[in-house]
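Here the complex is missing one protein chain, while the rest keep their positions.
Right after this comes chain A.
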């Protein structure tokens, strides 16, 4: 019997079937590319306002944060909504975080620093908020570089999982980066929104692992 409360279109079965369908990945991939396409179109057509470089750099930063939220939503949503097949999309979402963060860094180095590498190094060392952003990107790079099946097998699941937990460090660093950037204007409303979302997503994981941890007596001896 169908549950009346849940709309048919959102029933786990339907969504799961679609997520397993061959169209799901290309469509979600296209969706992830839309912000970049829109930004490039706006830049080429001079639609980025009075200070296009600033608008571009900041939008790319915003999209990095949004995809970070999306990738951390995958597991909770899978569990709550009962869409296990969503796990198939997690690697792509993670790579989109890396993609937008890389464009963000590239746009900064290009339009703010004009590829004067000495100035970039000075800036990274001088401004903690830039340093924190670069650290987050380096962690994303390490995760992106180890996101291939072959590398995962070579590393072993244990070590791979350990490395990829650094996504939580990325979340903390990204929020700190954003917080410091906005501190000049004492304007923390948006920062607080991202911090609250990321904290609750992290909090949910802590809560879940706490609930799952069996009592010491029931623990099996480790291998």
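Just so we're on the same page, contacts are C-beta pairs under 8 Å (C-beta built on N, C-alpha and C of every residue); 3 or more make two chains touch, one makes a residue touch a chain; residues count from 1.
Just so we're on the same page, contacts and distances are computed from a predicted model.
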{"item": "Omitted chain (choose from \"Elongation factor 4\", \"Protein-methionine-sulfoxide reductase catalytic subunit MsrP\", \"ABC transporter permease subunit\" or \"Sarcosine oxidase subunit alpha\") - UniProt protein name", "value": "\"Protein-methionine-sulfoxide reductase catalytic subunit MsrP\""}
{"item": "Contact partner of the left-out chain, one of A:19, A:56 or A:105", "value": "A:56"}
{"item": "Option from A:13, A:127, A:153 or A:208 whose C-beta touches the chain left out", "value": "A:127"}
{"item": "For chain A, the residues touching the chain missing from this view", "value": "43, 46, 48-54, 56, 111, 114, 119, 122-123, 126-127, 129, 184-187"}
